[in-house]
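A single protein chain has been omitted from the complex, and every remaining protein chain is retained in its original position.
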Amino acid sequence: MKISARNVFEGTIDTLQPGAVNAEVSIALGNDRLVAVVTMESVRSLELAAGKSVLAIVKAPWVLLMSDDSGVRLSARNQLRGTVKLVEAGAVNAEVVLTLAGGTELTSIVTKEAVAELGLKPGTSAIAVIKASHVILGVPA
Amino acid sequence: MKISARNVFEGTIDTLQPGAVNAEVSIALGNDRLVAVVTMESVRSLELAAGKSVLAIVKAPWVLLMSDDSGVRLSARNQLRGTVKLVEAGAVNAEVVLTLAGGTELTSIVTKEAVAELGLKPGTSAIAVIKASHVILGVPA
Partner (left out) sequence: MKISARNVFEGTIDTLQPGAVNAEVSIALGNDRLVAVVTMESVRSLELAAGKSVLAIVKAPWVLLMSDDSGVRLSARNQLRGTVKLVEAGAVNAEVVLTLAGGTELTSIVTKEAVAELGLKPGTSAIAVIKASHVILGVPA
């Protein structure tokens, strides 16, 4: 599949919690895990169910980065611990690639000031924060 | 109206499906169509109803691009087929303008790597992917 999002993860649905309008879908990405909230209509049309292989798609500007010792708990469902692999700075933004604990690589776009303030460089540990409603799910057509 | 979003579409509400908390609003943009999910409170305060003229607003970084032959079905409600009109690259990001099948122009901001991987250049066909919850609706004050 060719899609512009930097983060296209192949995974397997772990659990699917249906609601009236939305469903919460937990996806195992090898040893990492991502939670998505999608509409029940998507659950039906994509035939999502536990055990099914899916793609979890997250655009890089939708990923926040947090330092390890932030001392804060957040409302965002996905908070994934990793190590910075690469930082590539532009004029306003920078692209930061993180290797998660389970081996998954995740790309975030943040401002250059954020890179400086968090002291992000290869080897630094960081937490990637992703809202569950910002994860798009896909299945083979 | 002056707003920073690259995508401000004038359209007409086609159908409005009310829910307990949110409503799904389908908007005809000439021969293209966009689906938005907004709160029922917005439906009431903006007096949204079928037949009403609205503005549909989508920030360019909220638009993903997908190649035509991606072989994948996505949970995102809006998947709009078009042709690349223009690519303008920066240091990290690139702005891509698409002309949709119905004539509407749509702007996306993606990474430069995505432009290379998808082979995006004027004349290439592509699909713009937009989550329904990322569409803001507006009406004249």
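Remarks
Each chain gets a letter, A and B, in the order it is written, and its residues are counted from 1.
In this text, a contact is a pair of C-beta atoms (placed from the backbone, for glycine too) under 8 Å apart; a residue touches a chain by one contact, two chains touch by 3 or more.
Just so it is clear, the structure is predicted and the values come from calculations on it, not from any experiment.
Although one chain is not drawn, the whole complex shows that of A:Ile3, A:Val25, A:Leu46 or A:Leu65 it is A:Leu65 that touches it. Note that of B:Val21, B:Ala101 or B:Ala116, the residue touching the chain absent from this view is B:Val21.
Touching the missing chain, out of A:Val8, A:Val21, A:Leu86 or A:Val139, is residue A:Val21. Within the whole complex, the absent chain has one touching residue among B:Leu16, B:Ile109 or B:Ala128, and that is B:Ile109.
Mapped onto chain B, contacts with the missing chain fall at residues 1-6, 20-21, 36, 38-39, 42, 45-46, 55, 57, 59-61, 88-91, 93-95, 109, 133, 136-141.
Residues of chain A in contact with the chain left out of this view: 19-22, 61-62, 64-67, 69-77, 90-93, 108-111, 113-115, 117-118, 129, 131, 133.
Assume only the chains that are shown with their structure count from here on.
Rounded to a whole number, the gap between the C-alpha centres of chain A and chain B is 22 angstrom.
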